[in-house]
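Removed: one protein chain of the complex. Kept in place: all other protein chains.
Letters are used for the chains, namely A and B, taken in the order the chains are written, and counting of residues starts over at 1 for each.
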Amino acid sequence: MTGRREIGAPILEVEDVSLAFGGVVALQGVSFDVRQHEIRAIIGPNGAGKSSMLNVINGVYHPQGGSVAFKGRRRRKVDPYEAAKAGIARTFQNIALFRGMSVLDNLMTGRCLKMRRNVLEQALYLGPARSEELEHRRKVEAVIDFLEIQHVRRTPVGRLPYGLQKRVELGRALAAEPELLLLDEPMAGMNIEEKQDMSRFILDVNDQMGATIVLIEHDMGVVMDLSDRVVVLDYGRKIADGTPEEVRRNPRVIDAYLGVAH
Amino acid sequence: MLYRETGQFKTDYAADQQLFPIRQDRVAIVALLVFAFAGVPLAAATPGLAVAIDFNYWFSGVLIPFLIFSLAALGLNILTGYAGLLSLGTAAFMAVGAFAAYNFELRVPGMPMLMSFILAGGVAAVVGIVFGLPSLRIRGFYLAVATLAAQFFVVWALTKFGWFSNYSTSGVITAQKIAVFGWAIDTPVKRYLLVLAIVCVLALAAKNMVRGAAGRAWMAVRDMDVAAQVVGIPIMRTKLLAFAISSFYCGVAGALYAFAYLGTVEPAGFELDLSFRILFMIIIGGVGSILGSFLGAAFIVLLPIFLDLSANAIERSFGLTLPSGLVSNLTLIIFGALIVFFLSVEPLGLARLWQIAKEKLRLWPFPH
Partner (left out) sequence: MQFFFEVLIGGLLAGVMYSLVALGFVLIYKASGVFNFAQGAMVFFAALTTVGFISMGAPFWLAVALALAVMVALAFATERVVLRPLVNQPQITLFMATIGLSFFVEGIAQLAWGANVRALDLGIADEPIEWLMDRTGMNVSKFDLAASGIAAALVSVLGVFFNKTRTGRALRAVADDHQAALAVGISLQRIWVIVWITAGFVALVTGLLWGARNGVQFALTFLALKALPVLILGGLDSVVGAIVGGLIVGASEKLAEVYIGPHVGGGIESWFPYALALLFLLARPEGLFGERRIDRV
């Protein structure tokens, strides 16, 4: 693909991560890396531990064993707040938008780490607070333009159809200008046109904004087209790791899926 | 027809971010402020009208408490409506404000009155942060219980430790006379104007906070705090800030309650039922809405008066004597019924009904 950024050194290294909830094992000794500017897919049958893996990366779950290194800093327990500060943003499988707020406000929350003015200055809304609010408004409007959601910017997100909510959630993640973007089934429940739109957005984010993307997805066509490399999980273990072509031909992967065609 | 926005285009984000983007709203708000600040006092000073309407009663018994309760409701709305942290201890923070202001005036010679009010709010904010600390680990209903603990403890402490009330019996304090920049605020009109000014300033500040990053952080924590963390909102700071600001507002309201409304207060006057009244104000008026705080306060202040007047009118016209507790019991019944009604039918309260009315007005006279 022309115009793609050069894929660089590993920016995220997952090493020997194990996670269990009481007696239920979610992840066992999973290790892989993600290189800068690449699009990495995590695939696997239902219950394989894919969402749990993303949750470990950005600190929502704390693994019992192993560690995650992001930009060279290796940690076992990460706080979601720290992960956000470090430049990781994500979307969730079941949309985690702030239902009481409008689209614009939801996206503005994505900018919160970059807003410096304290609450007193905000209360007065004179000079500094005002210009900061307007500056971030401009950035957020760029994301709104990019995702083509101008027409619903003032609508409370609870009232939007599912597909638009997914887009807004992506927008909130993008508003943070992340270095690493974790997408948990961004195309779930979408029809073909919506999937094409979303694929285009993901590619543009990778190209134009330079974000590294880790993506969980069930649609094999999407995975093959979009990703540079793929990790396959099954019952919490990694069973394959390589380019889409390598992974597709891997007999263990085929067994795990029992010939699932999408 | 009247409320059309045709021709009102916003050409930059600053215009879009205005408090009142629609021109008709701006006109209405200015008219309301002019009426409140100038119109009402002028009417009160007109000899002819003063005979027909008992202005002192309206100032001291209706407008001033309405404004003060609006302020307290604003405070509670920030904590419960915007940040989603249910509090049953509002009255306790008002008490802290009242007693703090009294003590600042009493013990610091030459303290400007407005400064006393601000510092009183500050003290209430600190107390609010202390009682808000449990909210970092417990949520929802259990947090409400923690605020109940604050409510009981504060009232007990203010009664038990005589220092707070300068060792008077049962903790009664009589607020000092208000003087601002050398002017004595000693008539109902002047008190009304002072309270109006303070409430307007604080309401504007609240609106700005709620529209900005702080408000978004509060609403995010309210709606889904895991996602808020993931987005980078510091949960602890956000919750404590909500407690602080809310308690500040309630503290200032409490100081005004003592100084500009009742004149004499005691800890027993800030009990749980007052906290409930303010909670009812925001439920009926609209949680998560600045306007709702005002509408709810107006409703709760006016309803008992309306019932009283009706009862008197019925007694006079039919020659009956109604049972003595009738009005107060009816008030309880109506409040209770309305709470259930609003929660089931329109959880966003009167403010939402107002919004719906405005939306209909924009289309009028067309049906859709």
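Note that in this section a residue touches a chain if its C-beta (ideal position, glycine included) is under 8 Å from a C-beta of that chain, and two chains touch if they have at least 3 such contacts.
This one's a predicted model, so the numbers in the text were calculated from it and none came from an experiment.
From the set B:F20, B:F35, B:Y57 or B:W156, the residue in touch with the chain omitted from the display is B:W156, counting the whole complex. The residue touching the chain not shown here, chosen from B:V201, B:V226, B:I314 or B:L363, is B:V226. Per the touch definition above, the residue from B:V30, B:L114, B:I138 or B:V201 contacting the chain not shown is B:I138.
In the full complex, subunit B touches the hidden chain at residues 86, 134, 137-138, 140-142, 144-146, 148-149, 152-153, 155-156, 159-161, 226, 272, 276, 279-280, 283, 323, 325-326, 329-333, 335-340, 343-345, 347.
In the analysis below, only the chains that are shown with their structure count from here on.
Distance from the subunit A centre to the subunit B centre is 42 Å, each centre being the mean of its Cα atoms.
Listing the residues of subunit A that touch subunit B in their complex gives 58, 60, 79-81, 83-85, 89-90, 92, 96-101, 105, 108-110, 112-113, 115, 117, 119, 122-125, 129-130, 133-134, 137-138, 141, 172, 176.
Residues of subunit B that touch subunit A in their complex: 13-14, 17, 205-206, 208-209, 212-214, 216-217, 219-220, 222-224, 226-235, 241, 245, 288.
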